[in-house]
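Each chain you see keeps its place in the complex, though not every chain is here.
As written, the chain order gives the labels A and B, with residue 1 at the start of each chain.
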Amino acid sequence: MKMSPRNRFAGTITQLKKGAVMAQVTVDIGGGNTVTSAIFVDSAEDLGLKTGDKVLAVIKSTDVMIFKE
Amino acid sequence: MKMSPRNRFAGTITQLKKGAVMAQVTVDIGGGNTVTSAIFVDSAEDLGLKTGDKVLAVIKSTDVMIFKE
């Protein structure tokens, strides 16, 4: 399945924190970088997410900001 | 200045493409990963962005999705 979002980072889940409705997922994508995602607890459970899973973190370009010193 | 977005990737601009209103910025963040951002041309010019610049690509966690095979 090809997708329009250009930001796709393969990595491994290193932390998973669940609230009543929202979950916080942390993914190590290598190069010293980690990505943190906020998704529904339902979605985390649908995907059967757990620490150590190989996943893809996906981000639409319109959601990326640029900062410069 | 501390910021709430948890996803902050330091990198170098490798491509900058400008339309009439929007600009497409590609940033090499190391580890084999690049980040692409859509911002206003005005913003790109306010920051004086150009290929080779050291920048920070910043993304709010609520904008990050997770995919799993």
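Throughout what follows, a residue touches a chain if its C-beta (ideal position, glycine included) is under 8 Å from a C-beta of that chain, and two chains touch if they have at least 3 such contacts.
Just so you know, these numbers come straight off a predicted model, no measurement behind them.
Displayed in place are 2 chains, all sharing one sequence; the entire complex defined by the structure file totals 6 copies.
Definition applied: only the chains that are shown with their structure count from here on.
Our note on geometry: subunit A versus subunit B, Cα centroid distance of 17 Å, whole angstroms.
Every residue of subunit B that touches subunit A in the complex is listed here, in rising order: 5-9, 24-25, 27, 29-33, 35-39, 43-44, 47-49, 53-69.
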